[in-house]
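Of the protein chains in this complex, all but one are displayed in their positions.
Letters are used for the chains, namely A and B, taken in the order the chains are written, and counting of residues starts over at 1 for each.
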Amino acid sequence: MSSHTLKELLLVVCCLVISWALFIAVLLITNLFLVFAVILVAGLVIYGFSRWERGKASIVQAFQRQSRFAQVSMIVIFLCLPFILRSSPYWILILTLAILWIIVALGINIQFGSAGIINLGAAAFYGVGAYTAGMFATRLGTPPLLNLLLGAVMSTIVGSLLFIPLLKTKSHYLALVTIAFVMAFHNLLNNAEWLGGAQGIVGIPLMSVAGYSFTQEIKIWGLKLPSQANFYYLALLLGGLLGAASWRLWNSWVGLTWNSINEGTGDELSAKCMGVTAGRWSMIAFTIGNFYIGLAGAFYSHMTTFISPPDITFYQSLLFLSAVILGGVDSIPGVCLAAVLLVILPEKLRAFQQYWVMFFGIILVLMLILRRKGLIPARIRSYMRGIRPTSESLKTPGGPR
Amino acid sequence: MDTILNQIIHGLMLGVMYSLVAVGFTLFFGVLNLVQFAHGEIFMVGAFLGLIILNLLHSFLGIDSPAILLLICFIGSSALTALFGLLFGRITIRPIKDAPPVIALLTTLGAGISIRFFVMAFYPAGSQPQNFPGYLPDWQTEVHGVLLRFDSLFILVGGILLILGTYLFINKTKMGIAMRAVAQDRETASMMGVNINRVIDTTFVVSGVLAACAGIFNGLYYRQIIFDMGAIYGVIGFSAAVIGGLGSILGAIVGGFLFALLASFTSAFIPGGSAYRFVTAFAFLIFVLVIMPKGILQASRGKRET
Partner (left out) sequence: MKSMDRFVGVILFSIIAALGFVLIFGLNQPVCAKEKIKVSYLGPLTGGNAAMGLGGRNSFQLAIRQYNRGVFGDKKYEYEAVLEDDECVPATGVRVATKVASDPTIMGGVSHYCSMVAVATKPIFLQNRFPSMVWGAVLPAITIPSSGKYITRINGTQREQNDFHANWTRNTLKKAYGKAPETYVIIHDITDYGRGHAEYFISSVEKLGGKILGKMGVTIGQEDMSAELTRAKALKPDVIFYGGLTPEGARLRIQMEKLGIKAGYEGTSGILNEDFIKTVTPKVSEGCTCFGEGAPFEKLPGGKEFFSNYQKEGFKEEPQFYGIFAYMAAQLIMDAVEKVGPDREKVADILFQTDRKNSPIGPIKFDKDGQNVVPAVTAYVSQDGKWMVWEDSEYASGKRLLPTIKFMQERR
């Protein structure tokens, strides 16, 4: 192994460890001033780094050339997180929630990011998945894993039924219909006794796989992990599978087709001239997206044993959608990062709860006006060996900015 | 029979309030091809400004006469809300006026949320309902079992006058014609010397005035306002505008009344229906969108769809 490779590996490990250490520090430090200080320092370091061309270039290159190693390291870190956090079961729970949000965000990314279908009713589909799982679990006693699947499938079916009449409608109308849908659904949930009414469904059994109940603690190598870690690992598995599926879709001609019918970045007319049946592909994107969202919802209800109408509101939908907008439309890494931030920041800033939503709105507006690309902008796919797209060719909804 | 009539009167009053907000939405869409999702929050701001003005006048200046109080309140709040809308337009809409409509929709959504929670955070006891003083006389009378209240009639008549005024403004004044020109073809209008920025400003001012009055009406009737009152009004206003046909003032009025009457009737006549009244109204909206995407009055001009 050449020393050059060794240096690159070292660089990758360095970066990963430092960034994860910062992340965990932010999670665990309870003194808010310290947290802000850490975030500030991290921000300055990142900013300074982004200005240092040579350093940035060598890091980027190191990650690209040792990408296999980097991916494996990331997976190792993900697997080790519960060990590091084992004295704070609450944060493991929050991280699990973050993974669920990643799954939802990936689903919306397929709908809005790739195919341009604006789904402001995402919370309703999340709710369909959650309520389906809850209903089946409490009324019929079906095993939780099956409920996950049922929730996802039901969400897909409801989504298709809603979408069929809307294949021809355009952006604002679609937006309005999805908003109306989530509000009507919320109203329905609040009043329908058979769905639990305003109280929702309580006492949903916790997840258990083939008899192994998730209330047990995990004992490995003499270390004890709290029971929340069970959820974390299952969510990680699901998230990993769905994320990989998303990535494969994006990289394939399916992703390309969706981009072509995207109102903002694609050109539907040209796509149709090329033989793309826009309606069918929109439907496919919408459906697959809802599968993701419904699955996350079903998992959520088995994790918190409780699902109720206040979880399913238009505002929740907006939060989900904004993970995609803030992270970078059609960018899988961006969307994942934004989803995690959107879960962790409000938790960390509980003390400022009153002001959090306001800041969120302001950040959303600022991002849309000033940096529509998002946190990690989507990259143009590279189809030719060795040629990487430059930063100028990054995609932006609404044209270059 | 009197239940039906009472529901109709109530529905008409609600319809007027919804229409006032819906006209704002339709103006934004017609003139600027913009879905202004923060319009509900402008409505809320109008109500809160009205409350602040009323309290100030009453506590600090000791003015007691309801007529004067209300007059100053309406004019003051309308002016301030119009100004607020103007600033809002300048800050958030001008930078993105050439971006695809989706961006504007999302931006206004985000802005709306910011405004809503700004009020919640910074208005004293913001998260709780605020008492709105009742300066309308409590006078009411029953005519053949139908209850007629002064405040309902006041709102009904006031709202209709405002809408009439808007209609005259759009159709008879020079600025109104300029707005209609921009609605038809922005580029050509600007070539003809119409100041697009001025038109944007005027749209915000007019819809701001309407929304503020609707907000004060709402406060006077229910005696309570709360920071998230704009949320549902925003969606209702937009739905009403869409049902009637985006871009047409008459459509917005029709949509507003239809929405209100549909909701009222559902709650009155379907047993247990009160809970589902918005569900039916929204279902109707979806139905209209599917069957008549341009709205009942077929108002949207073709160019809007692309």
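By our rule, contacts are C-beta pairs under 8 Å (C-beta built on N, C-alpha and C of every residue); 3 or more make two chains touch, one makes a residue touch a chain.
If you're wondering where the values come from, they're calculated on a predicted model, not measured in any experiment.
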Touching residue (missing chain; options B:Ile63, B:Ile177, B:Ala268 or B:Ala283): B:Ala268
Listed residues A:Val26, A:Ile59 or A:Ile84, member touching the removed chain: A:Ile84
For subunit B, residues in touch with the removed chain: 2-3, 6-7, 10, 14, 127-129, 131, 138, 140, 142, 147, 149, 151, 221-224, 229, 264, 267-268, 272-275, 277
For subunit A, the residues touching the chain missing from this view: 3, 6-7, 10, 13-14, 17, 21, 24, 28, 80, 83-87, 89-90, 93, 187, 190-191, 197-200, 202-203, 206, 215, 226, 228, 304-306, 308, 310-311, 353-354
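Keep this in mind: only the chains that are shown with their structure count from here on.
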Contact footprint of subunit A on subunit B as seen in their complex: 29, 35, 92, 95-96, 99-103, 105-107, 109-118, 120-121, 127, 231-232, 235, 238-239, 242, 272, 275-276, 278-279, 282-283, 285-286, 289-290, 293, 305
Residue ranges of subunit A touching subunit B (in the complex, touch as defined): 116, 118, 165-166, 168-173, 175-177, 179-181, 183-184, 187-188, 190-191, 263-264, 314-315, 318, 321-322, 325, 354-355, 357-358, 360-362, 364-365, 368-369, 372, 397-399
